[in-house]
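To start, the structure itself, in structure tokens.
One chain of protein is taken out of this complex; the other chains stay put.
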Amino acid sequence: MFSYLLRRALYALPLLLGVNLLTFLLFFVLNSPSDMARMQLGQKHVTEQAIANWKRQRGYDLPLLWNGEQSFPESLSETIFFQKSASLFWLEFGISDSGRNIGADISQRMWPSLALALPTLIIGLSVNITVALLLVWFRGTGVEWGGQVLMVALMSISSLFYIIGGQFLFGKVWQWVPISGFDSGLNAFKFAILPVLIGVLSGLGSGVRWYRTLFLEEIGKDYVRTARAKGLSELQVLFRHVLGNALIPILTGVVVVLPLLFMGSLIMESFFAIPGLGSYTIDAIAAQDFAIVRAMVFLGSVLYIIGLLLTDIAYTLVDPRVRLS
Amino acid sequence: MMVGLWTDALLWGLVLVMALGLAAARSRPELKRPFAKLAEHPSGVVALAVLLFFLSVALLDSVHYQKSGGEVLSVLDTLLTPLRDGQEKTYSAPFASQLYSSEFMETDTGEPVWGRPRLQHGGAHLSDEDHHIQDIALKLLAACGRYLGLLAIIALFVWVSWRGLQQRWRDLPALRWATWTILAQLALALVLWDVSHYYHVLGTDMVGEDVLYQTVKSIRTGWVIGALTTLIMLPLAIGFGILAGFFGGWVDDVIQYLYTTLNSIPGVLLIAAAILLVQVHMANHPENYTSLQVRADTRLLFLCLILGVTSWTGLCRLLRAETLKLREMGYVQAAFALGVKPYRILLRHILPNVMHIVIISVALDFSALVLAEAVLSYINIGVDPVTYSWGNMINGARLELAREPLVWWSLMAAFCLMFTLVLAANLFADSVRRAFDPREAEHG
Partner (left out) sequence: MSRSLSLLCLIVWLLTGCGPIPANHPYPDREWRSNTLYSSFSERPKHLDPARAYSANEYVFIAQIYEPLLQYHYLKRPYQLTPLTAEKMPEVVYRAKDLSILPDATAPDAIAFTDYLISVKPGIDYQPHPAFAKTEVGDFLYHDLSDTALAGIASLADFEHTGTRELIAEDYIFQIKRLAHVKTQSPIAELMKNYIEGFAEFQQQTEALDAMALRDLAMTGVEALDRYHLRIRIKGKYPQFKYWLAMPFFAPMPWEAVAFYQQPGLSQKNIVLDWYPIGTGPYQLTENNPNRRMILSRNPNFHGEAYPSEGEAGDLEAGLLADAGKAMPFIDRVVYTLEKETIPYWNKFLQGYYDASGIAADSFDQAVQFSSTGELGLTQDMRDKGIALRKVVATSIYYVGFNMLDKVVGGNDAHARLLRQAIAIAMDYEEFISIFLNGRGRAAQGLLPPGIFGYVEGQDGINPYVYDWVDNRAKRKSLTEAKALLAKAGYPEGIDPDTGQALILYLDTPSTSSADRPRMNWYRKQLQKLGIKLVIRGTDYNRFQQKMRSGNTQIFMWGWNADYPDPENFFFLLYGPNGKVEHGGENAGNYQNKQFDRLFEKMRVMDNSPERFQLIQKMQALIRRDTPWIFGLFPEDYLLAHAWYGNIKANLMANNRLKYQRIDPELRATLRQQWNQPARWPALIFGLLVLATAYAAWRRYLKQRER
């Protein structure tokens, strides 16, 4: 099993290399360092000299891929690619165009993201499963039909409306929670309620439908019929057998998104002024801070690939057959 | 003079291809059953009717011509001339005859007074403000009477003159559902169109542009994003997916590497980068983008392109898995043994048998793409700011809820139409799955 996982982990390397190359091409073909400098230095009294200084200070005055002025190892290392792109591999995110250390910012901002995303995932998962079970339990009745219609409707609403509407009703009209903001520690609770609620609600439609299909598939299997024939009540069948058996695919499906929770939710965070990585990314896009965007692209890819690895591990734990292969 | 925009051509081309495909599919016996199943559920039929209605609006909006003054208009613009020209100064509520907020006006004697000025177009025919409500009711009733009557007469004519229709009407419930849906939509559209000669049915926005006009114009954007993206994504997904599954080996490795790499990059960031690229290109080549339409159209096309590039991976993976399964099937193995050429096997045996996955996934992706447009426009990496789209409408209107008194109509209008389109697409996707998914068929 160990060698299997090692092989999978090694497979991640070319993936990351591909991501790295792609982003490098995109970001350095797109905007020349001079453009970045001009934007960062602001609008009053900017001169060529100041731009050249800025570029030199951040190491953007180097050639892109090959430095002809240097001898061999330095001709590769004294380049924008090596210093700005390749350094991501050892998780050195460098300095943002606005002059801050990206690594420090990321390590600070991932926690609020997590504080929102983790409850949303857990509560969302349990609510989705509960409602899906209820719908299955009520199958063949008007409740199921109504529930189905409601779920399709919920699924057809843009997440923007959930956020705008939720903030308007709960924050402004009813004054139940602070409209936006965040705080550290336990104080975060009252700020997190509404975003989590909205996050759960906006994922409800598709989530419930997905789990319902899963349960219905399970319920059609032979062992359920056997169990029912043995005289188990419908509720017992549902909870003990159907839910129990469906839990494995559900949980392995969750594992893959776990690492990505750190990345946060782009729009939710910017609407609710939550200082997480999602709003960090949005701000960076708006300010065209390519250093941050580059770092986030790479981080996102790394987390996604970790998610894939975790899924592999989860499968080997659940299904012993994988271990043999 | 006709003006060709890229998205126009592609959208019409797509419709043509769809029509041809349908015509071809009609003759295939194995597709009889799914089509019959598709017609079984009212929700699917109604949804399809709604989708087609939206599509025809989008198609009308995709025929552009240049007027003598140099203005580029679409056929839909011409139909909606009263809405397009009836620009007010700023916000006005639905059916209002006055602006929504107060400002300084000059009275006849030239004295400034503080109050709500009359609109230039909405309710301009009213001589007496007191009969405002009455007039609205009257205008609505008259329009209803006129167009319901007209539709009824046409329907009667068709009913009488088309022999065999009665028989089909009785035998095909789907025909009944579809007809009622389309009639209802037509009636609604005609009544709204009629009343909009007198009033701004959904009010006006910050610069006094008719909100109804904006929402209707956004239909095209929604369809273009949903449909063209699919058009771009399908060849990639089908080609790569089937090749990877069929040939295996290094082909499979390369394709897997390609889609895992693309998949691992957060989609939004990739789109952001690509859209910035387009902006830079436009800034550096202003001579190619003199007209706003061309600019906006290029950006829209590019957005579809990049959305297509980021979204083919999911379908590709499904198709690869399915092809892997199919390859081991008896009849494929037999074809191999008989020495049939691989490309023939691919075309004859594999491709038709994975089509149900393609159809289901296309139906599902459509709604997801329409929703994605709104989110991308919120982050300013969606369609061009001058393009009419629900995303732009929401983005422009999201601050209006904070106004006091509340301005709700822009948001509401965008919500309703977007919801209708996405809901229809979702319901249709459900029916498609019911009809085409073999697993569903087993469940009965």
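When the chains are written out, they are named A and B in that same order, and each has its own residue count from 1.
Everything below uses one rule, namely that a residue touches a chain if its C-beta (ideal position, glycine included) is under 8 Å from a C-beta of that chain, and two chains touch if they have at least 3 such contacts.
Keep in mind the model is a prediction, meaning the values are calculated, not measured.
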May I ask which residue of A:Phe27, A:Tyr60, A:Phe182 or A:Phe298 touches the chain that does not appear here? A:Phe182
Hey, which of B:Val207, B:Met329 or B:Leu347 is the one touching the hidden chain? B:Val207
Could you please point out the chain A residues that touch the chain left off the display? 31, 35-36, 38-50, 53-54, 57, 98-101, 104-105, 108-109, 123, 127, 130-131, 134, 137-138, 141, 143, 167, 169, 171-183, 187, 190-191, 193, 197, 200-201, 204, 233-235, 270-271, 273, 275, 280, 283, 288
Touching the unshown chain, chain B contributes residues 69-70, 89-90, 101-104, 110, 112-114, 205-207, 209, 276, 279-280, 282-283, 286, 290-292, 377, 380, 385-386, 392, 395-396, 398-405
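Here is the rule we use: only the chains that are shown with their structure count from here on.
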Taking each chain's centre as its mean C-alpha position, how far apart are chain A and chain B in Å? 28
Within their complex, state which residues of chain A touch chain B. 14-15, 18-19, 22-23, 26-27, 29-31, 152-153, 155-161, 164, 168, 172, 216, 220, 263, 266-267, 281-282, 285-286, 288, 293, 296-297, 300-301, 304-305, 308
Show which residues of chain B lie in contact with chain A when the two form their complex. 257, 260-261, 263-266, 268-270, 272-274, 276-277, 280, 367, 371, 374-375, 378-381, 390, 394, 398, 401-402, 411, 415, 418-419, 422-423, 425-427, 430, 443
